[in-house]
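Quick one: this structure, given as structure tokens, is what I'll be asking you about.
Only one protein chain is missing; all other protein chains are in place.
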Amino acid sequence: MTVEAPTRTGLASGVGTSAVRPDGIPKLTGNYAFASDLMERGMLWGATLRSPHPHANVTRLDIGPALAVPGVATVLTIDDVPGSRHYGLERADQPVLADGVARFWGEPVAVVAADDLEDARRGLAAIEVEYQPLDPLIDSELAVERGEVFRTINVRRGDPDASGPVVVEGYYEVGMQDQAPLGPESGLAVPDGHGGVDVYVATQWSHTDHAQIVACLGVADDQVRVHPAGIGGAFGAREDVSLQIHLCLLAQATGRPVKMVYDRKESFVGHVHRHPARMWYRHEATTAGDLVKVTARMVLDGGAYTSSSPAVIANASYFAVGPYRCDNVFVESHVTRTNNPPCGAMRGFGAVQACFAYEAQMDRLAARLGVDPLQLRLRNALAPGDAMSTTGQIITGSLPTARVIEELRAMPLPAEAPPTHPFHLPGGTGLTTDPAHVTRGVGYAVSMKNLAFSEGFDDYAEVRVTITPAGVEVHTAAAEVGQGLVTICQQIARTVLGIPQVAVVFDDTATIGSAGSTSASRQTQMTGGAVEAVCAELRQMILEAHDGDELDDTGVWRAGELVVPLDRLADLGPATHHLRFRHPPTDTPDEDGQGNLHVDFAIAAHRAVVDVDAELGLLRVVAVDTVQDVGAVLNPAALLGQVEGGIMQGVGLAVMEELILDGGVIKNASFTDYLLPTFADAPAVTAGFVEEASHFGPFGAKGAGEPPTISSTAAIAAAIRNATGLPITRVPVRPDDIALAQPGRSIQGT
Amino acid sequence: MDCEHPHHLDAALAALGDDPAATVLAGGTDVMVDLSFGQPHPVHVIALRRVVESAEWQEGRIGAGVTYRRLERGPPGALAQASRTVGSPQIRNTGTIGGNVATASPAGDTLPVIAACDAAIEVASRDGGVRVVSWADFFTGVKQTSLRPGELVTAIVFPDPMPAHHEFAKIGVRNAMVISMVSACVTRSEDGTTRVALGSVAPTPLRATAAEEMISAETNPGESALTEFSRLVSAAVRPITDHRGTESYRRHASGVLARRLLERCLRREPR
Partner (left out) sequence: MHVSMSVNGREVSGDVEPRTLLVHYLRENLGLTGTHVGCDTGYCGACTVHVDGISTKSCTMLAVQAEGAEITTIEGLASNGELHPVQEGFWERHGLQCGFCTPGMIMQSAYLLAEDNNPDEDTIRHGLDGNLCRCTGYHNIVKAVQYAGARMRSEEPDAPDWEEEGT
């Protein structure tokens, strides 16, 4: 997939400008090919039979009647998987199709390919399948008791006997959130006629898809090529394999192209979710407000299969205290295996759950001490040179915790008076609430997140850059999920090479090496870092080869004279360069969770203003203002877009977004009942950015995608506490939690 | 399957008379969702969008084909307020009050207004002519009505004039485009006669008659009367717990919402 160079260029579109998206025009005119838009002559449609039980033995599976359905080309079960029968991002424990047992509601049992979607659905209906339902394990605490855990982490740092005179305890819960990207899972697999297959999918990480596909197909690496197709949002939902392997199996079995598109209900079971969490905390402090000890126990439910649960629980554990100093920290955390839907990556990745709990604890502590909550945070703010409270890692890069908090505090608050327009009140267009019913609350929260991959992972991104007569091509396998990496890559190449005409080419897995996942807020620093490095080296190579002193879009210059025009340079070379960019290495944790586990961090702080109709438990989030530590601003418009969008996902988790499970079954797998915030729910956002350069990455920039989502939820919960005086220990906050709560309950801890 | 597009009511009634099992599409916004959710495909569709008579709106008689979009921009009051809360702008461009009535979902947004105003449902068939059915006789259960085979909803007949005051509100967790957890309509006449109807708290729209009788007798209700009104409304509803809300919240919110709407009726100028 090639993205056209924009029509407006010039170094006015370099680093630091709000350069426009090069894919904007096709996306605005309906001409951008999303994965669901792909078609191929002679193509079949795939469809998936899914378990109606969260836990069951598949006692009979007869595909014969389905094969007899007109139009059905093939039906596949686990017995048709030629290679590895299991796959997975970190551990191959998820069956390609149910392996005699269904372990979650909606688990794929069989796949059908047919002439059209209706035929495929008729084929599904004709499959004869019988289940023996089993008792589902749905309680994460019970799973811990039974040892059903994907990973347990014990962070032990400092003196277990340490204690402080001021103690606050709390128990907190976070519900299961869905990424709900607007574009459902979709893809097209095309047999290459030589036993291999080309698959076009919307994915966050094509190379791990590739590795899992070839293992399950049992073919050589070079027989499968994963091509990026247009991605309708991701937010973590596309890091795991969904339909990729099924598509390739169907294409291999039929020798014909096969397309699959999930509907929304399937999408809700076809990708992983944010882990629901149960968290118990005790903070102990001096009477002056210095944290002495933090003890925590966290249980995150990973659902039926591993996905990225081991890394999510690592983040929850290592960021269990937040951006605060504390010398004695003991965290016991588990991520469990149950018969609930599998959970994995979602924006914020474990840090979201922890932040909700530790920031509630900080507010409790401030209330107990009778001090300003921000003052308490400033007093304990982690800074360069300090040891991270959980892992003991000495912070060496930029970490402007205090500055972020101070700058947020300095931002003006929105107008005091509650709005009078009825749609601006809690309840919105439902007209439930009059101004007299409204209490306004203000709450703050601060968060800390690792950037890029941690715990010793060999994290890299490959980029190739080529000079052509038309300008520059940047080749990468990184996924442009909408966040604007395509623009950032252009801007960096323009600035470093001095050539405004830059096209970004998203290559398939056979053409270039991995860029790593578009996750962990890592692509600006990793792929962006690779673009900066490869362009800088190529520029140097070109100047040395031609004894030049300047390069721009006309060619190579020496002492004010053009010595090699650009089109000649493309012929003469050096015109292409390639490198694999790595960030400084990290350690694997010791048995106490100690070590230099992270390469870089970002701080964000949010202030929420929420109007509450306490009698009805209805809310309107009026404003969420933020200051974020971003290293350097590469594209102000794109950055603001990430911040505003990320905050909205935090709003969703705070006040409405939750997959509701009943015995392992999702009760609201539709956009009718899984509620995403609308225009009418969007708070005003004012954003400020702190620019203290990172120690690695292009122009000092830090990743910025996740922090907006992390502390926004916690800030909104704090504002609701401020308005109601209720403890608010669970998100999303439901109307019952406010309207039916005991009046006058104190937010004081025990 | 085939699809008919009658342009006049008699043609629509004739088509339905020939095949009383046909699927009738008004705006289609409910039926299409069922289709997407794998409901059996209809064999025979009669699409009413072009039936000119059904779009007529004269005083209190609102043709079944009048869209929410027209209603929300119509005379201010409960029906406009309720229509504004239906789905999204696009759905309101297409969806109709007749469809809302015929679908008879417990969460149908206009239903509490119809019930509180004691509106009637006008139905017609080729063979049976026109019947006017009280709302209470029309709604018989969750998505169940007393509509007979071959009958179409042709109009909703509101009293003319309307009560002096009528107010609607609806609770959903989201501030727009949401299915109601509780909805309510309160009307009050100059003589104090008060009606209160609630949606999403019973299989059909529900009138809290004890609350009505109590508060209708109060010419200038004070705090204790308002509190009692609220309590009686909460006692009257029969909600369930489902994924959209709990029984206890719906019961609580019914009383709160009814009281607030009554207070608005008392506070505001007559409509």
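Per-chain residue numbering starts at 1, and chain names A and B are given in the order in which the chains are listed.
The criterion applied here is as follows: a contact is a pair of C-beta atoms (placed from the backbone, for glycine too) under 8 Å apart; a residue touches a chain by one contact, two chains touch by 3 or more.
Predicted model, so just to flag it, every value in this text is computed and none were measured.
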{"item": "Contact residue for the chain not shown (choose from A:G303, A:G484, A:P500 or A:G617)", "value": "A:G484"}
{"item": "Per the touch definition above, residue among A:I153, A:V174, A:V197 or A:I231 touching the missing chain", "value": "A:I231"}
{"item": "Among A:D37, A:D115 or A:D290, residue touching the chain not depicted", "value": "A:D37"}
{"item": "Absent-chain interface as seen on subunit B, which is shown", "value": "1-3, 5, 25, 27-29, 32-33, 35-37, 41-42, 45, 47, 49, 87-91, 93-94, 176-177"}
{"item": "Interface with the undisplayed chain - residues on subunit A", "value": "16-18, 20-21, 23-25, 27-34, 36-37, 39, 118, 179-184, 230-235, 261, 263-265, 421, 423-424, 429, 481-484, 633, 636-641, 643-649, 670-672, 676, 678-680, 682, 684-685, 689"}
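The rule is short, and it goes like this: only the chains that are shown with their structure count from here on.
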{"item": "Interchain centroid distance [CA atoms averaged], subunit A/subunit B, Å", "value": "42"}
{"item": "Contact set on subunit B toward subunit A in their complex", "value": "33, 36-37, 81, 84-85, 168-181, 183, 242-246, 248-249, 252-253, 256-257, 260, 264"}
{"item": "Touch list for subunit A against partner subunit B, complex", "value": "263, 265, 423, 426-434, 437, 615-618, 620, 655-656, 660, 662, 667-668, 672-673, 675, 677-681, 734-736, 739-740"}
